[in-house]
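Before I ask anything, let me first share the structure, which is written out below as structure tokens.
One chain of protein is taken out of this complex; the other chains stay put.
Presenting chain A:
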């Protein structure tokens, strides 16, 4: 019965007439439903090609298979070859992603807040410094880039809102944005005293340079000045002379307001004199 429709395969199969299921059999019906295209051409195909295809493929000899594989290999370019265009080289990743996201609507991400504000601490700090130090005098006085700014080893005078000024040798400058602070070492009632002052604190009305260090300190923190050998002791005399000179100058200049800026300038003047 296996003759006309599947002639080629039948030939491949040779004359072996396998047991072909009848048209009414369940196997035939199922096969017809699964592979209707095999039955479309010839309605009168008597034989069901149940095992025709695998049988045919089995007929392919080893050489045939290898030749086909060779052909395929030749047609496929090696992904690492230099001649290769980048499109095929990188085609693996997008395709995988595409498969991963296929059928799903991907909404584009909004721009990150990092683009808008990469350093929020700087943003907040800058705004609060602008509020606390509108003239920028304090920032300039303790800026590292300012050659005329205050350095460790200088004698600084801090005028406070409470009224009591405090003078001492600056032995440490802690630069932390709005938290920038200075450590002054002086004497009160002949007792060594160290005081931390927040540079931008509203309780600090002004900081003036009383006397500059003779030489640039080669250390960032002059903690050695706490020892008896290096202790500067009282800076009261220096401060008194400075204040007297400043008062004289101030009256001569026409009562110039001695703010933080003036203080820095005054200190500078004093430094130049020596």
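Keep in mind that, in the parts below, a contact is a pair of C-beta atoms (placed from the backbone, for glycine too) under 8 Å apart; a residue touches a chain by one contact, two chains touch by 3 or more; residues count from 1.
Basically, contacts and distances are computed from a predicted model.
Colleague: Which name from "Large ribosomal subunit protein uL3m", "Coatomer subunit zeta", "Radial spoke head protein 3 homolog" or "Proteasome subunit beta" does UniProt give the chain that's left off?
Modeller: Per the UniProt record, that chain is "Large ribosomal subunit protein uL3m".
Colleague: Touching the absent chain in the whole complex: find that residue among A:24, A:116, A:145 or A:227.
Modeller: Final answer for the missing-chain contact: A:116.
Colleague: Which chain A residues would touch the chain omitted from the figure, given the whole complex?
Modeller: Here the touching residues of chain A are 96-97, 100-101, 104-110, 112-114, 116-117, 120-121, 123-125, 128, 131-132, 161, 177-179, 198, 200-203.
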